[in-house]
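Data first, discussion second: the structure below is written as structure tokens.
With one protein chain withheld, the remaining protein chains of the complex are depicted in position.
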Amino acid sequence: MFITLFRKECAQTAKSLIYWLYVACLVLFFNSQLGNMHILTPPQEGQADYLDYGYQTDITEQDIMETGTGSLVWAHYYDNYFTYPVGFAKSVSLDGEEKEEIGDIIYDLTGLKPEDLEADIAAFFETHDIQTTQYEVKLKEGLTYDKFLSEMERVAEILGPGSGYTEEMLRANVQIPVDYEGAAANYRDLTEKDGLTGGYTRLFCDYMGVVLGILPVFVTATRMLRDKRSRMQELIYARRVPSGTVMGSRYLALVCMHMLPVVVLSVIPTVNCIRAGIEGVNLDYLAWLKYDLGWLLPMVMAVVSVGIFCTELTETALAVLVQAAWWFVSLMTGGTSMYGGRYGWNLVPRHNTELNYAGFEEGFRQLAANRIFYTVLALVLLALTILVYERKRKGHLRRNGKISGNHKSAVQA
Amino acid sequence: MKTEIVIRNLSKSYGKKQALKNVDLRIGKGMFGLLGRNGAGKTTLMKVLSTLLEKDSGKVKVCGIPVEHASEIRKITGYLPQEFSMYPNMKVREALDYLGVLSGLTKAQRRERIPMLLERVNLTEKAGTKVKALSGGMKRRLGIAQAILHDPKVLIVDEPTAGLDPEERVRFRNLLSEIAEDRIVILSTHIVGDVEATCEEIAVIDQGRILFRGTVEELLSLVEGRVYRAEVSRKELNRIRSSYNVTSMITLGNNVKVRFLADTEPFSTAQHCDAGVEDAYMYLMQREGAPLCL
Partner (left out) sequence: MEKYLEITKVQFRHNAWQHLLLSVLLLAGSPLVLGISNLDASQSAKVLETYVALVGILLFVPVFLPEQDRDLWDVVKARYTKMTAVYLTRILLSLLFSALLTLIFLLVMRAGDCEMEPVKYYFGTMAEVIAFGGLGVFAYAVSDNLIVGYMIPLGYYVAGISAGYRYMKKLYPFGMLTDYETKYWILGAGIVLMVCGVLVFRRRR
């Protein structure tokens, strides 16, 4: 019964307008972001720049300290502090006491008193271009990294969540362009460790994740509302089929139908990599499958499960609202970790480059935990949906078991 | 296993409103009519029987199976709700096939039964039509086909003739009668004619209680010999209404044709006439003190 139902659900989905809208959105989005995918060729010595080859992976503690302190001095001097709790800039106003404390911290780090800052900033930009260079400040002799971190921790505390002064953010904010050696090293990571296709498929996942964090909820909510809209609910309720089979087959069909075009599209980057014909590459021919299943599938499962659960529970478009809010927050928070490596618990993990394999490797455990969490969450929501459905079948949780008799004529005797 | 439904002391309420009060009922093979006005508790009773509502108290057994065993009951009952439709974009054949799968029919069974049932409800020509293109009567007949798809022992039909034109209504009743040859068919309605024409056994329900249970003849015998008709002026009508049980009236210009119940001959212009189910029904309703607007 399960397999037949699954097939029928798939067929029904394939016949619905909104499913094809979904496919069209995916293809359009893919085309706009990855349509002209250019496969990186090995860096050449003496090239004009290496901007395409990412950032230095071996950042020194000195780099972190100089850039971090510089940005703090800048903010303090202009009394203009911002945090990014979910991606939007949020201006933080500090009271006199807090300002003084920041001033003290700056003194501890640089040896500069508040009244010296203006002169230092001016001096720095005498020799540097204000448009392109980040302000850096000379640190006090003998400042240790630990001392620096503990001071910054205090700053982060004062400013509140989303500030740029946590160790993670301080490190992420240092993006030093690579020279030839760095470029070659990054490229080697891509071709050897990542099998070339790995990097591009990851980039594919990064982009497609942006739309897959929301789109499946539309198809799912439409499917779930169809029973109510076509007044088919009771015909199904009264049949012998177990609730788990109805909802399980529906869920599986929705997940599969959503993944189908994704899988097809995901092969394209791999094909591009093969066609680029770069020598000395250890191509990973199955990267697309691994990433589809490991990165995107848990996400689709989670979004579909939110869709079936909210819709079955309320019989309204609530799921769209819930998922839109979740997606919005995910995207905005993800905006501060675009370069990958810091995946956290975000539904839409970001890794907006084919490079940075080092970051991926470092963040892999977190990413795996993240994906497993969403898979489990999806299954829990599915189980709850089945429970809700079972209750509704027995007349509970329904707003009106019967449309009340008011609009019918009175007794016709 | 006996084809029989036994209901004992069944009660069900929605919040404060009690929809069924200590209902006792035994229903055997054949057509069974459940008669009552809107809101009397018919739908609630039918939903309890088809496991779409859980009862509060009492015992209900369908063919020996307690109603708590929902999945067992669902195997042997077919249900046609009062208001239903199907996925509008599905073809008639597809919709039945889908519901057949949900009833656990194998592919071979579906292939055999669906054309047969379409034939039986006279929709063979419409097999390839989309559900949304069917008329109200056709939709009802499709509803019956879906309800007996899995050849249930019990068929529960809620207000099936509402919204049908007279000709369709007659055809529909006949269809139900045929189906009832080898199973229990419970038919709820507020239209007396439906019951009168088809059901041997009936129950009258009002405000959640069973007022009457028996055959149509038994129901008629309640008012046998006490039905009179007369043509009176509108002025006289009020007098009749205050002294007798009026069961129906038709206005003809300034006069009113009225049917009413009386124990002895009321007045000279009143003519004695045969009792109808409607008279008995009205009698029951008024005896219970529930005011009816006539």
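We just call them A and B in the order they show up, numbering each chain from 1.
The rule is short, and it goes like this: contacts are C-beta pairs under 8 Å (C-beta built on N, C-alpha and C of every residue); 3 or more make two chains touch, one makes a residue touch a chain.
Note that the structure is predicted; figures quoted are calculated from it, not measured.
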>> I'd like to know which visible chains would be in contact with the absent chain if the whole complex were considered.
In response: A
>> Can you say which of A:Val211, A:Ala253, A:Val348 or A:Leu367 touches the chain missing from this structure?
In response: A:Val211
>> So one chain is hidden, and I want to know which residue out of A:Val27, A:Ala324, A:Ala358 or A:Leu384 touches that hidden chain in the complete assembly.
In response: A:Ala324
> Which is it among A:Thr222, A:Ser243, A:Thr353 or A:Thr385 that touches the chain not included here?
Replying inline: A:Thr222
> Which positions on chain A touch the chain that was left off?
Replying inline: 17-18, 21, 25, 29, 32-33, 80, 82-83, 85-93, 210-211, 214-215, 218, 221-222, 225, 229, 317, 320-321, 324, 329, 332, 403, 407
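Keep in mind that, in the parts below, only the chains that are shown with their structure count from here on.
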>> Based only on mean CA positions, could you tell me how far chain A sits from chain B in angstrom?
In response: 58
>> Applying the document's contact rule, which stretches of chain B touch chain A when the two form their complex?
In response: 14, 37-39, 43-44, 47, 50-54, 70-71, 74-75, 77-79, 81-89, 97-99, 101-104, 107, 146, 150, 162, 190-192, 247-248, 278, 281-282, 292-294
> Within the complex, which stretch of chain A touches chain B?
Replying inline: 1, 4-5, 8, 12, 15, 226, 230-232, 234-242, 246, 393-396, 401-403, 405, 408, 410-413
